[in-house]
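A single protein chain has been omitted from the complex, and every remaining protein chain is retained in its original position.
Up next is chain A:
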């Protein structure tokens, strides 16, 4: 999961005004899943068995398959991202659909089930959904036709327009009437005017743009290179680069968790054949930098519970069955572990 969720969780408490698109409904009673931790289980390729689990960290109670339980049908997709915006939860399946559910009880509110290819994430702006999508594969499994799909209803419906962007867009974030797009394959950040529904500016960056987040009143971009990682901030009045921070952390995967005291935890993986996964610790606003904070194998997702100061680390167990979640304290000491769903890949701290 890219940290739209944590980003937006932070935004609720720290900088709500910055993200003017979020409109909470004060009338909605809090539901069972409005607090605790949502565990995103991607599912296995070809099986489409992605699902969401809910953990009550106070009691340790784990509820499995909460989408299927609430809607009497399987999620039936590979769960790529969960986004909490506009008082809705958006479940993005990279197999070609978006499910929109009530965040309190996970009952279905709507969906987008056609005219998408490989959606990755979305943001709500001006009452519309802007969905990043790799687009279809070409003959050599490239994605030359990536786009931002526009759905003119925040509760789903049909794709009204596809805005062409650079290859493999990942995260998207709203600011005012604008949307920033992390173009991962070509190292670009594209700015979209939500009213005009067109790209108005493109910013070149290093590495592979992965995740936007907000800190210290700014929008930041986390981008990964083979030997280092990059953190960019932007001038939001003219959409130019403001600051660039580069850290010598190799093999970062693009998955990131935001801890206390502005510390960030980055997943790394050396890949094949010298396979080793790890977690690096870094702070853009502070002095921390530890490229080898924790190591192991099978890491696939990461999240941080700020209230308890606990890091959640997901292991897929090779997708052969359910994955395992390991909980670490801020010193990297293992506190406990428990079973999750298949292919656990991210967390949303509610």
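The working rule: a residue touches a chain if its C-beta (ideal position, glycine included) is under 8 Å from a C-beta of that chain, and two chains touch if they have at least 3 such contacts; residues count from 1.
One rule holds in what follows: contacts and distances are computed from a predicted model.
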Any idea which of "Ribose transport system permease protein RbsC", "CoA transferase subunit A", "HEAT repeat domain-containing protein" or "TonB-dependent receptor" UniProt assigns to the chain that's been left out?
-> "TonB-dependent receptor"
Pick from A:35, A:48, A:126 or A:145: which residue touches the chain that isn't shown?
-> A:48
Filtering A:66, A:116, A:314 or A:349 for touch with the omitted chain leaves A:116
Consider the whole complex, including the chain that is not shown, and state which of A:93, A:129, A:165 or A:313 touches that chain.
-> A:93
With the full complex in mind, choose from A:248, A:271 or A:286 the residue touching the hidden chain.
-> A:271
Hidden partner chain, residues of chain A it touches | 44, 46-49, 64, 73-77, 93, 95-97, 108, 110-111, 113-114, 116-117, 137, 139-140, 253, 269-273, 275, 277, 297-298, 316-322, 324, 339, 341-342
